[in-house]
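Shown here: the complex without one of its protein chains, the others still in place.
Up next, chain A:
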Amino acid sequence: MIDTESVTDLPRRVRADFPILGRRVDGRDLVYLDNAATTLKPRPVVDELTRYYTEVSANIHRGKHRLSETASADFEAVRRQVAHFAGVRGDEVVFTLNTTEALNLVASGLGLGSGDVVLVPFDGHHSNALPWRRHARARHIPVDGSGRVDLEAYEKLLRGRPRVVALSHCSNVTGVYAPVQKMATMAKEAGAVTVVDAAQSAPHGRLHFDDVDFFAFSAHKMLGPTGVGVLCGADGALSLLDPPNLGGGTVDWVDTERYQLRRPPHRLEAGTPNIGGVYGLGAAIAYLDRIGAAALAAHDRALARRQAAEALARPYLRVLGPVSPSADRSATISLAIRGVRNLREVARILSDSYGIMCRSGHMCAQPLVDSFTDNEVLRISAYLYNDEGQVARVFAALDEIVETVAAPA
């Protein structure tokens, strides 16, 4: 199990906890650098999922028998654990399927109309743009030439009194942290409801917001299972939402004519949830908590610096977003390769010939990627089990690959 003695050798200390890292890919060590898509699962998370299915397995909130009470108590204990992790109260946490569902729940639940303006981040994920576009008139918060949010333009947009301001804490493409605290305060002063996509920042322990009404993140991006997301609605914000689904678990009382909705968060969790997944999320948070937010953040920054340095040292690479030492970045970097059109092939070679897993594509942020290149990008995203040696290894592999796949100059 993890030892928190030292920050600098975090990967060495945690790797043994991840069973999949013992796997070999055609005789090579597995290097997993697609963490912005999803993260690997440590043994305590796998064990906790197994514990639920082998020792508990009952439904929640539906019985007095021992297994059901155990399931209910454990499920609600994870809700409180999540609240503590996120800096909100226990009744301000809704379990969803993922971040996407959480953001859709807010976009559909606020009663928006076609006359309402919602500001959305230009460097945001599709999940923080399309739901708003469906329910209201979306306006992009632009980024400047270096990929940073253009605060001047943002301030002008706020003068239009948007009903909602949706922000991305950390871009899943550039890895850049937006100044969400400042932006949320500005939005509140303009009278907007504020929503933050925290899917990429939660894994690094960077939550705890002021002036943010809603924020969402996913378990699977922070060592937890797939199929569990979290929506936090601070200071009564959850009661603003019209539940999209009704049924079991959402009501206190029903007769043939009327029904009484249960208090938030339960009214927003219709039907049997992913109970096992919530158990796993609890184990993931406990695991991250033992490492500590400061250690996670320090490691993230160190890897981000190394990624930037390696990329800048290679003239054949173009980096999407700022890489200067002052940039507040996560260890996620997206690259275009001069002279290489087929980045899917590069990703495939990295996987099959080097054992390095990273992603190519538009990263569910096509407007941003299209503004940078007429092609896809290659994304390298690291997490706590990756070390600087692995970051160097992927760039060294790119050197070799590019030599063979680049079009002649």
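By our rule, a contact is a pair of C-beta atoms (placed from the backbone, for glycine too) under 8 Å apart; a residue touches a chain by one contact, two chains touch by 3 or more; residues count from 1.
FYI, contacts and distances are computed from a predicted model.
Novice: Can you pick, from "Phenylacetate--CoA ligase family protein", "Cu-processing system ATP-binding protein", "Cytochrome c oxidase subunit 2" or "Sugar ABC transporter permease", the UniProt protein name of the chain not displayed?
Specialist: Hidden chain identified via UniProt as "Phenylacetate--CoA ligase family protein".
Novice: Among A:Arg28, A:Arg62 or A:Arg134, exactly one should touch the missing chain; which is it?
Specialist: Only one listed residue reaches the unshown chain, and that is A:Arg62.
Novice: Per the definition of touch given earlier, which of A:Thr39, A:Gln81 or A:Thr99 contacts the omitted chain?
Specialist: Considering all chains, including the one not shown, the answer is A:Gln81.
Novice: If you put the missing chain back, which residues of chain A would it touch?
Specialist: Counting only chain A, the missing chain is touched by 4, 60-64, 66, 68-70, 72-77, 79-81, 83-84, 87-92, 252-253, 260, 262-264, 266, 289-290.
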